[in-house]
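With one protein chain held back, the other chains of the complex are shown just where they sit.
Letters A, B and C mark the chains in the order given here, with residues in each chain numbered from 1 onward.
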Amino acid sequence: MSTITNVRIQNEPFDTAAEAAAITRGRTDAGAVVTFTGICRGDENGVPIASLTLEHYPGMAEAEIERHVAEAAERWPLIGVTVIHRFGRILPGDDIMMVVTVSSHRAAAFEAADFLMDYLKTRAPFWKQVEKTDGKIWVEAKATDDQAAGRWATSGKHQAAE
Amino acid sequence: MSTITNVRIQNEPFDTAAEAAAITRGRTDAGAVVTFTGICRGDENGVPIASLTLEHYPGMAEAEIERHVAEAAERWPLIGVTVIHRFGRILPGDDIMMVVTVSSHRAAAFEAADFLMDYLKTRAPFWKQVEKTDGKIWVEAKATDDQAAGRWATSGKHQAAE
Amino acid sequence: MSQHIKLRYFAWVRERIGKPDEDVEVPADVTTVGELMTWLASRGEEYAHAFENPKVIRAAIDRTHVKPQTTIAGAGEIAFFPPMTGG
Partner (left out) sequence: MSQHIKLRYFAWVRERIGKPDEDVEVPADVTTVGELMTWLASRGEEYAHAFENPKVIRAAIDRTHVKPQTTIAGAGEIAFFPPMTGG
């Protein structure tokens, strides 16, 4: 199955619904659309934050995300996948990233979206700086997130059964 | 945690993005929004269909869905859940139902959406009639769908770890 | 003493009987949901057709799922329908 894939890294906000509609428009084989939108929260572990700043390596970041999108398209029967990740300064309440997966069946759409989110939240090619009242700090990689992403390495149980 | 819940059964189309925005607007504690949209496909097991017609028991159907939404809100720390399910005649390419879940963390939003979709696709209080070229037939309950929904009865592994 | 009950039918039960709902006077010796199905099946060909295989018919009293052995005493509205199939 050939999958429509689309990866963008941009400073501007995005429109999740428009991205989903762009995949499904005019076709009647899509049965399930899953969207995930990650939003900047106003706190980190209970400590208020003023902003997030995301830095990336242009060219390398797109290629890394595209490789994971291609892996998702190999593992699940997907009609389309779009991933958009923002960079730059992001305020609480603003969108950070989105994943849209479209498939004939819901299990494939759900599992592919879950797989891509795990990757994006833990190993996406970004460096994150958090601005708190006492200054800006660079966020370090989290062990718990790595464990969540590790789920996908070995298990067959997340494969679509349909 | 008190969860904003909203269940509607309607003939009219819905706007998934507007439903998600209605939950997150003006707040900074939402970190993850998952939407699932179920679309009417143009075929059933390879056989073309002209339409679906969904019938429900007004009053009872809403109460049943609300009970499952309340269960999701018990099991996962959710900020908001909205479920909309259409009834009446639905054409291929048209939306059938949607689930929006909003949480501070992605695992809770994902798992709650998955749980509600399993329920809605297998045991939602609807009767489905499929119109094919050779007439209309009532769809019978599927065993495989029941198995997917059965996942949620026993396992602890789907509980949010956050 | 007979009992006045509103009946509702859905999906192919409704199609076979030919109406979505009706009000009936149920004889006093019909005391359970299962007995009500047997009594309805005796009311004519369309009912006999709808209830020819009672095992595949589900019932609700006042919008709550019930079993064939459930008593109908006090019921306001009883609905009969095939198993729900999801949306």
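As a convention for this text, contacts are C-beta pairs under 8 Å (C-beta built on N, C-alpha and C of every residue); 3 or more make two chains touch, one makes a residue touch a chain.
The structure presented is a predicted model; accordingly, all values stated were derived computationally and were not measured.
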Shown chains touched by the chain that is not drawn here: A
Residue touching the undisplayed chain, where the options are A:Ile49, A:Ala107 or A:Ala124: A:Ala124
Contact with the hidden chain (one of A:Leu54, A:Ala73, A:Val100 or A:Ala113): A:Leu54
Sole contact to the chain not displayed, among A:Val7, A:Ala30, A:Met97 or A:Ala113: A:Met97
Chain A residues that touch the omitted chain in the full complex: 38, 54-55, 57, 59-60, 63, 85-86, 96-97, 120-129, 138-142, 145
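To be clear about the criterion, only the chains that are shown with their structure count from here on.
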Between chain A and chain C, centroid-to-centroid distance (C-alpha), Å: 50
Inter-centroid spacing, chain C versus chain B (mean Cα positions, whole Å): 29
Chain A and chain B, separation of their C-alpha mean positions in angstrom: 22
Set of chain C residues in contact with two or more other chains: none
Sites on chain A at which at least two other chains make contact: none
